[in-house]
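I have a structure here, written as structure tokens, and I will follow up with some questions on it.
Only one protein chain is missing from this complex, and each of the others stays in its spot.
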Amino acid sequence: MQLIRSFEERSAASFAEGRSPGTCTCVGQEASAVGVVAALREDDLILTNHRSAGHLLARGADPGRLMAEVMGRATGYCGGKSGTLHVSAKELGVILTSTIVGGELSLAPGVALSVSMKGGDEIVTCFFGDGAACEGIFHEALNLAAVWKLPVLFVCENNEWQAFVHRRETMLTDDIASRASAYGIEGRTVDGNDVEAVLAAATEAAAKVRATRMPFLLETKTYRLRGHFEPDDQGYVDKAELASWKARDPIAALRASLLESGALTAGGAAAIERRVAERLDAAFTFAADSPWPSLDELTTHVYA
Amino acid sequence: MQLIRSFEERSAASFAEGRSPGTCTCVGQEASAVGVVAALREDDLILTNHRSAGHLLARGADPGRLMAEVMGRATGYCGGKSGTLHVSAKELGVILTSTIVGGELSLAPGVALSVSMKGGDEIVTCFFGDGAACEGIFHEALNLAAVWKLPVLFVCENNEWQAFVHRRETMLTDDIASRASAYGIEGRTVDGNDVEAVLAAATEAAAKVRATRMPFLLETKTYRLRGHFEPDDQGYVDKAELASWKARDPIAALRASLLESGALTAGGAAAIERRVAERLDAAFTFAADSPWPSLDELTTHVYA
Amino acid sequence: MKTMTPYDAIGEALAEEMRRDATVLAFGEGIATKRHDLVAEFGAARIRNTPLAEGIIAGTAAGAAATGLRPVVDLLFAPFLTFAMDELVNSAGKLRFLSGGQFSFPMVALAMTGAGWGVGAQHNHNVEAWFAHSPGLKVVMPSTAADFKGLLKSSIRDDNPVAFFLDVALLHAPGEVPEGEHVVPLGKAAIRRTGSDVTLVSYAKTVLGCLAAAETLAAEGISAEVIDLRTIKPWDEEAVLASVKKTGRLVVVHEASRTAGFGAEIAATVAEKAFEALRAPIVRLAGPDAPAASSWVLEQAFVPQADAIAGAARTAVARAMVLATA
Partner (left out) sequence: MKTMTPYDAIGEALAEEMRRDATVLAFGEGIATKRHDLVAEFGAARIRNTPLAEGIIAGTAAGAAATGLRPVVDLLFAPFLTFAMDELVNSAGKLRFLSGGQFSFPMVALAMTGAGWGVGAQHNHNVEAWFAHSPGLKVVMPSTAADFKGLLKSSIRDDNPVAFFLDVALLHAPGEVPEGEHVVPLGKAAIRRTGSDVTLVSYAKTVLGCLAAAETLAAEGISAEVIDLRTIKPWDEEAVLASVKKTGRLVVVHEASRTAGFGAEIAATVAEKAFEALRAPIVRLAGPDAPAASSWVLEQAFVPQADAIAGAARTAVARAMVLATA
């Protein structure tokens, strides 16, 4: 979680200094990413979206290659062609990332169909936002996955915002998980800022999907603490709402609880921060020193 | 109801004789159309779909102009440009008919928005099928109408079929009305073959929409007694299922109950059939004798 | 040779490819109902009916294609593709490139279109040019039963997403198909008739109009070459340029609306690459810039007819003579 947080904060700072393009950071949502990804098997597949750094890093992505991709360099996961918004890393099982909101939902059932037809027992996890849950493709994807009995763990990271529109402006209900019943499947809402709770809920949900080969809709309630896309002064955000969520920062909460239980010492926490900082120093240097793609790449990878 | 039934049966016969193009008949679904339309005010607006003859005739459409449209004649409601699948009759308040499944759902909220912005107390009724309820636009339309508080009476005519696919192959749930809760609105299911029940439910639902300016999802459970689109031998239809619904024919049921209660005599019933037959004789003759559109019409009405 | 309709040729292509390759499967709204022979042979897992939702049908095909399957999806009529554009264009068309080549999308999307059924512009809209303008996709539109079969087999084997358009007017008209394995490569035009005075380039139903026009013209001593593109993207530039360099005159014919139709691409390419060979203005004959009406008479009038094609060819030949003697 600290690695994700620091990666995103450095990414924002690097943007502010004009050294890298803007990104959609997941600051505040780290517990959701880490809790869910930790509940998966290594051979399970993941689909994510424009706000992907948490999912990728939780899955073990190299921060250097990730930042290189953000910067559009040849050494990035996608050779610089993706940039920040559609980073896939097939070697990690993080595939088919689309920045079209709802794109991940449209693709996940097909990936699960491949798994099913091969007879494997892997499951497919699909991360999407509360905004994506407003797109028609959400409805189509959940319904098809239910009718075809496809092993998809749908994870809605409900962060209360859809770019510059508050979730409350887009739906009358509070929960998205409760929509599961419309498709005849199970759903559940969990505190997305409590990494232990997310891990427990995701572990249970993943086990159900694996055993029943039926989709499951898990909703993690969390909050986007930075803006939508750097730069974003969040001038449109209600200050009280933001403050109340800042007070529930998932990393601060985990640190406090670990310190209290004695599982972590102050020295240990500092050591983690130091290690993260060192790793990110190296990563950002690697990225910034990486070459640009050659102009031949304009037309490669268009046709197979 | 008899007019609709006879219109559709003659239309099918006329197709079989090569005198008119194929159509999507609504045989078996007359009670749903008549019950709902009778519950509306004359200034309420209606959107329908490919299976529209019932809605149009219930609203008072001239069977001659309707058949002329099916036949692609200049005297049809749309000058023959629509043909059977997208008949609108603005003069009757039956507007924006689309044969794209889900098209009616995409347009209805905008019509209701116009009504709302003008401050009128009309409501908008949108007829669609159980198949349309699988399209993403169903989800988007109900959600937008709910969030924007638009006066739309959504009427799902659940006839168990989506062209050549049984509804059970397309969803795990039995009811569509229960999806209303996902959007924070009210929904209700009614026996779509019982015209009195439909009228009562639609009257109540329409009153709620008119009073609250909130959408409502009404589901009429009915059955497509002829095939999807003429010709259709229904070879793929389960015989027992078809028979059980034939036994619940809405017109036969109504006739029996009216005869029993004494509200209708055998002579009265025969008189109705005779009047309908005369009217349709004239209508089909009018249509068949009507001129084709002139070739100039190829490029008229493209741009305003 | 055997005689069969394109509809049956498609069924045969599907069956053969499913037999050959266990990763091939097909799904769509009613395909399992309509092609029950395939269900009988390959089972319900490989021929599936779907919910009525084109977006997720196409998206599921794309997700499956990227992870080891070769799906064929039946999206019924071309205007319904409007509900599947994100999945076809943004996902299948672009995610190979945006991922730096990590994925490929071997899939085929079938869609009917064209005049012939009298059901109007929401079933009949020739949008092959949209897909030709969308990078990463291939586009096929056959005119003969043999090509329906052979091109579908190639499309299924191709590692790219293919939009495969079925002209409804052709679908149930029997034609000859070679016995045994019959594969037609993508991107190769067929010269349906050789000629030396004027080149008629077309695809799908209007190829028949070109052939009829060529017949008429022959009787008048005008020798027309008829090229059936078969694949719209990649299209066989070489064959068309070679023909125009020989004849000096080009008439391009398609049913799709003229404005920004694929005929414009053909004409523009020739105006750039065979300019010196041209002895007359390039003529495009195409549907009007209007939706298609249902009314039978209007629907038929929408499609460029043999008479008009012959007329355009005659004018081209005459004009060239004037220019040559000027």
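As written, the chain order gives the labels A, B and C, with residue 1 at the start of each chain.
Everything that follows uses one rule, which is that a contact is a pair of C-beta atoms (placed from the backbone, for glycine too) under 8 Å apart; a residue touches a chain by one contact, two chains touch by 3 or more.
Computed from a predicted structure; not experimentally measured.
Screening B:Ser114, B:Ser178, B:Gln234 or B:Ser257 for touch with the missing chain picks out B:Ser114. Touching the chain that is not shown, out of A:Gly131, A:Gly187 or A:Pro250: A:Gly131 (per the contact rule at the top).
One of C:Gln122, C:Thr144 or C:Thr216 touches the chain omitted from the figure, and that residue is C:Gln122.
Looking at chain C, the residues touching the absent chain are 79, 81-83, 85-86, 89-90, 93-94, 97-98, 120-122, 125, 127, 129-130, 132-133, 135-136, 233, 256-257, 259-273, 275-276, 278, 280-284, 289-291, 293-294, 323. Considering the complete assembly, chain A touches the hidden chain via residues 21, 72-73, 80-86, 98-103, 131-132, 134-137, 162-165, 169-171, 236, 292-293, 295, 297-299, 302. Where chain B meets the missing chain, the touching residues are 45, 76-82, 86, 88, 90, 95-98, 100, 102-103, 105-115, 117-118, 136-137, 140-141, 143-144, 147-148, 300-304.
Quick note on the criterion: only the chains that are shown with their structure count from here on.
Steps from chain A to chain B, taking the shortest chain of touch contacts, total 1.
Here the spacing of chain A and chain B, counted between their Cα centres, is 45 Å.
If each chain is reduced to the centroid of its CA atoms, chain A and chain C end up 41 Å from each other. Distance from the chain B centre to the chain C centre is 36 Å, each centre being the mean of its Cα atoms.
For chain B, residues that reach two or more other chains under the stated contact definition are 134-137, 169-171.
In chain C, 50-51, 53, 55-56 are the positions where the chain touches two or more neighbouring chains simultaneously.
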